[in-house]
Structure formats: structure tokens, C-alpha cells
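In this view, the complex is presented without one of its protein chains, the others remaining in place.
Our next item is chain A:
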């Protein structure tokens, strides 16, 4: 039999014909006609005019015909409510039919007819059907309650259907239970506060029993309902988990994923030291991996969920990297998701494999995928420090391919790498600059401009490069404009003499010719900063950039918790809370994970259960750090939606107001010339310059030029006594003894050269071997006069830290070669690592907490400092002299904990926790650092400083 002919009726007057056929006496003809009507309805033709004729066919014993008529009714009853009443009698009669299939059909259809008048008639039959002897009818009636509730909630409550529905949870038939659960869950969603789904241990037990017996769909309803329950204690939690785990072997992925949801949620309640907790974690991995061999659409849903699970509990899948490798034939949406998870799972252990894969992906054809792969390489560099170098070289290889979008993407990620590892990979800048012209995407242009501005001092033609961008300033996107503005201001602060014109130009472009308020505001702020207090400008614009987190685009923890409660659902696919895409009250309640008291996550902070530390903000993105710094300093930073956009920051608006009030005219036309320190001064627009403006500017600029002079020698810096580095025996009579000092931020090597030979020594020169921190003489060794026999001379050699780097053993070893007119001599000495501690090594408290949490525990090392008789304040003061800054102090049970930070010249931060117990001469120190190699050295330094 072929029904397709019904689709091809396009004759005119067809409705009329159908009408005649519907009223035919012949059963077969009637049926044919109804089929035609349904076919027309399907393709979207309006056949509502036939309503009375179709309803007339309802009275029939032919079940097939009946079903067709019902289908029609469901579609059109709403548009013909008065006519629909005609059908009521038949429904009511059918609900009493002997055949349970017909009873069920009637109650099922009646619920779908959304006409108030019919609803009234529905109540009695429904009540009967809910208590029908046949489970098939009961399970249909259960769903019908939900239908009725959707039409008229009040009626359902008044009629007491909810209680009947609740009773069905105890039904003997598992499918009735499952449908009742589904209906109740849905009704409960629109009554967030009602205690409708009164889940207690007894009902839970009933549900768990039904779980083993009902259809796959029923299992899903029950599991999804179970996930809303909060067990009273960890024991109950465990026993539910035990009964849910068998579901992980179900062939239906939805059953598996819903079971995973229940387990993920209830696991929060389990103490982590419980054996069962570990067992459970192990049991979760295989089914998740198996989901990846399902059909691609399911793989997609599974991958979106695994993405959440990996963020919440990385340990589950940490050894399963390989299964996320992309297959050539995967659909693009699966490929993109796999890539995301690969990055999340990347670690030192598997990075080589991951990089090899990513490199392969970068040569594929799909542009989006290739871009993401390139981006992933950059993220690996940021995440796994040890791999950074290989990532950078991989990226450079990719840039060589000259494929335009690959190059642009690579530049965007290299910018992030620069931020994460300052002063390490700048050698690649030259290569990047070669591709300047090919950049046509705003993000890549902005990234490149940022790089040029940030490293302006190392790029000889930085001004030319930036100037070239400036030509088409107004055609650029805002992102690029803002970046260009900041970069040029940076350049100016770094090379003030050559770039005044440029900065003048960009400031005027940004403030005078632009309509964009963000750009104007930023322009004004810079302008004012530069003109009133260049020192402050330098501090603000060239400020230390906040830490960039290893994990970009992590989901915010509260949202993540909510999404974990929605595993398997659309919310988990969109990574958005249901309220973001569901209208009305339904499903908008926020779900949260509940964890048992005392076994929460906060234990992972620096010290056990410290209250101060658990306040630490989650380390997603350091957005709330210092708003102003963030604001002025570019911030392309990591791509995130959580960071506040610059314009909405209150600080910014205030600043702008102030500027506008404070003599806008003079600013706009400001001729700031005439200051001796400036040489030619800022450009010369026409308007006259108010006198009052002059003084602060020149003064400020003076400051600017001798910047770096601030500070002075801090009290109590520990200077190790001079020791003999080169004995006369070994150096044909030249004896060198010396020490290292850090004064005003400058490292000096102070030496005494003693001539113990018989002849005059002259023509001294000094050179260092490559060393761990790139120490190198900042100038030649200044010994102007020859040293006569038995004469000694003091020499101070300023050192820089930009020399070539090579790791030494021990780390603070320095190999030196000294030449004089006689020969070349070699010696090695060790410098105290505190020489390298910067004056600005005081970390923001919040950043400290975030960083401490962020550094993996493997990087922590503990030492004992023995026989030290200082109290904590004295120790703190002493250490401060060596640029070891105390950020916070807490006293717990007579023990003082000092949280300290220091920053090395190469940008490495070392965080310390020093525990001092009154009366106990032994201190305990824990050091955390991303480069754990330095810990030993730092510890030794603590010891020497504290003991002297």
C-alpha cells in the first residue's frame, strides 16, 4: 500500500471534494479522505474548514481511522473550540471502553486538546484512568496530569490529581512509576517552592527499585529526578551511588550520562579519603570514553559534557588523552570539541604527543579547526611551561607556511606567550615583524601592535612600525585603535626623545577626531597622565601586568557547579544556565552542588583550613585585580566574557568626568612646548597655552628622565662580607676578593683587586660566562690607573640581567674571566640570589592567593631554618631589606605565619610561607614557585639573611 499519493493532491476545489468523501457512506472512502486531510495538514495547508466533517468520522470501531481523526482534532481543536465540544462525548465514552488501548488513546488525546471546555470534561475520566487496573492506561494517565497542569494548573491542584500522581510513585509497574516521576518533575519545575517531589529515603528507595526494571527512557526520567535529591549524609550518598553505578554499562548514552550526573553530584558528599570515592572516580572514566564511540551527534553532546566534567574533576580523565585525538573523518563539531578537551587535559606528561597532534591538525583544511589548533598550541605553551619553547618553535614553523589565517592566529597566541613568559622569547619578534603587512584581522593587528609597544625598547624601528599603522587610524576597528594608542604611549615613555610627535599625533587622533567614547576617554586619561605626572604615567602604563591564568576560558565556578547539575541536558550543551535560553518560570531555578560539611574543596589552600585563604577568589581570570591598571594596559588579555569592559568601570567614568571639567579646551589645543627637558616639546597646535599648565609638566618630565633613581638603599640590606674569589697563587699574583650588593635596584659587583706580583698590572677587562639569570657587566670594568705592586684598588662593576642565559649548577654560580696585561684568569663565585629580588616584588594580596593556588603542589618545597632567634616582625623587617616582602601575617595557635613574595629579575615569582613559633628557634619555610629549581637557592638566601 502506498500512501504517498495523498501528498500530491493539488487540485482546485479539493476541499470541497474532500468534504464529499468524508461524508461518504463507504468506510474505505472515508478513511482515504481522512488520510488526505492529514497529508494536507502535514504540508501546511489549512484544512480547518473540514472540522465538522472529520469529527463526524470519529464514531468508528476502526482504530486506525480513530487515531487519524484524533490527530486532526489535536491540531485544530484550538481554532474551533465550539466544534471541539462535539468530540467530548466520544472521548468520555472511549475512556470507558473495554479495550485498554482505546481507553489510553482517549485519555492521551483528550489531554492534548487544549480547549478549556474540554478540560472540564476531562477530569472525571482522568481520575478513573489514574486508578485503572491496566498499567498501560495508568502510565498514560500519569502523563496526562502533566498535560492538564500545563493548561490549567489550578484545576489540577483543586481536583487533587497531584496526590494521586504522588501515589503512583509507589505503583507496582515500573513504567507507571517512571511516567509519574517525569510528570511530577515537570510540574515541580513550575512550582519551585512547593514540596511536590517530596524526595525522602523511602521514595528514593522506590525509585531505585524501579530503576532496575523500567525501560531505558524510564531510567532516564528516574535518574534525572534522583539528581535533584540531596542525601542526608555521606552514607546515604554512597548507597545511592552504589545502586546507580550499574547504569554506567547501559547501551543508551542518555542513561549513562544521567547516571554520571547523579554520581558527579553525590560524589561531592563523599569524604575524599574514603576508598569508595577513589573506586567511583575510576569507574567513571571508561563509560565516558565509550560515549565517544557512539554516533557523532551523541559524541558531540558527550564531549560538551566531558568538557564540564574535566573542569570539575580533572583526575577522572587525565590518563585518557589519546581518545580525544581527532580522527580524520570526525564531523567538524566533534573535532572542535575534542580539541578543547585535549587542551584541558594537556600536562607535562603528555605534552609531546599533544603537540605532535596539534601540529598535524594545523595543516588540515577547515579554517576554523586550523585556527583553533594553532590557538591550542599557544594555550599549551601557557599551560605547560616546559613545553613553551617547543610550542614557540612550532608556531614559528607554522608562520613560515605563510598561510594567512595561520600566521594571524599564531601572532595572537604568541602575544599571550609573551605575557606569560616575559623576557624569554623576544628573539622571535623580528620574524613576527616580517609579517606585519599580511595582517588584516583586527585581533591579529591588535596583538602585533601590543607586542611592538611592549617591546618598543628592543625594536629599533618601533616608531616607524607604529607610525605605519597610524596612517589609517580611523579605518581600524576599536580594538586596534585602543591598542595603538596604548602602544604609542608606551613607546613614548620608553623613548621619549624621538617620539613626541607620534604621541601627540595619536592623542589628538584619539581625542579630537574620534567618535568612540572609549577611545576618547582613554586618550584623555593618557594625555592628562603624561602632562601632569609622567612618573605616575610610567607606573600606570608600564605597570607589571597581572598574572595570566594557565587556563583560559574556564567556566566560572558557580556556573560550572550549576551546569554539573544539568549534565546531559541542553544547558550542558550550550554551557549556559537554563535561564539563559528557557522562557518563563520553567527550569529556571538555579541548582547548586551541595557538599558535605568539612570535606569541601577549600582544603586545597596553602595551609589546612585557613579561613583567610578560602576567601580567595577563584583563579579564573584575574579580572578584579587592579581595575585601573587593567584598564590602561591594553587588555586583550585572555579571551573572556567575565572581565568588565573598560567603559563600565566606575574608575574610568570618574576620570573622564574630571577631565572634561578640568579645562577641556586647553587640553585639546594644548601647546606644551617650551620645557627645557623636552627639547622641542609637544607639537604646536594653534591655541595658546594657559600658563598654569606649564610648570607641572616640565617638572614632571624631569622626573620622568631620572626615573629609576627612586628608592635608595633600604635599611638593613644584608651584604655578604667580601671573600677571596681568585687567590694570588692561581693568577700570577693578582688577588681578587669581592661581594655583591644591590643598591637602588642596581646590582653591583664590588671587588678589591690586589696586586701581589712584582710588576705593574694594567689593561683590566672582565667578562662573564653565560649564567642562570643572564647577569652581565653593564659597562666595562673601570680601573683607570695601573695597579702597582702591593697596591690594591676597589672597583665596583654595575651588572645588568639581560645577558645570555644558561642554567648553572648551582643556580647562582657565576663564572668570571678577568684579563690584564699579563694573562686571562678564570674564577667562579656565587652570588646571593637576593641580588635578583626586585624592589617591586610585593604581590597583591589577592594575586598572591590566586597564584599560590594556581601553582601545582609538586612545585612546593619545604625547608627548616634552624637556630634562628628572631621574632616574626624582626625577621620580616630583615627580609624586607633584601626585597622579600611580607604580604600578610596571621597568627594561628601561637604560630606566626608570614606570607611573602619576591620577584626575580627574569620575572619569576617566588611565594613563601614562613612559620615562626614563639620560643622555637626552628622556622619552617614553604616555597612555591613555577620554577621550583630556584627554591633551594632562595632557601639558602633566607638562611643567610636571617642569621646575619
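Definition applied: a contact is a pair of C-beta atoms (placed from the backbone, for glycine too) under 8 Å apart; a residue touches a chain by one contact, two chains touch by 3 or more; residues count from 1.
Going forward, contacts and distances are computed from a predicted model.
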* Protein name as given in UniProt for the chain not displayed, "Importin subunit alpha", "Replication protein A 14 kDa subunit", "MHD domain-containing protein" or "Trafficking protein particle complex subunit" -> "MHD domain-containing protein"
* Asked: In the full complex, which of A:42, A:497, A:891 or A:922 touches the chain missing from this view?
  -> A:42
* To do: Can you work out which residue in A:175, A:417, A:783 or A:797 touches the chain that's missing from view?
  => A:175
* Structure fact -> Which of A:54, A:71 or A:459 touches the missing chain? It is A:71
* Sites on chain A contacted by the missing partner chain, in the whole complex -> 1-4, 6-7, 35, 38-39, 42-44, 62-64, 67-68, 70-71, 75, 98-101, 104-105, 108, 111-112, 114, 134-137, 139-140, 143-144, 146-147, 150, 173-176, 179, 182, 186, 212-217, 220-221, 224, 243, 245-247, 249-254, 256-258, 286-287, 289-290, 293, 295-298, 300-302, 322, 325, 327-328, 332-333, 336, 360, 363, 368, 401-402, 566, 568-574, 578, 581-583, 586-587
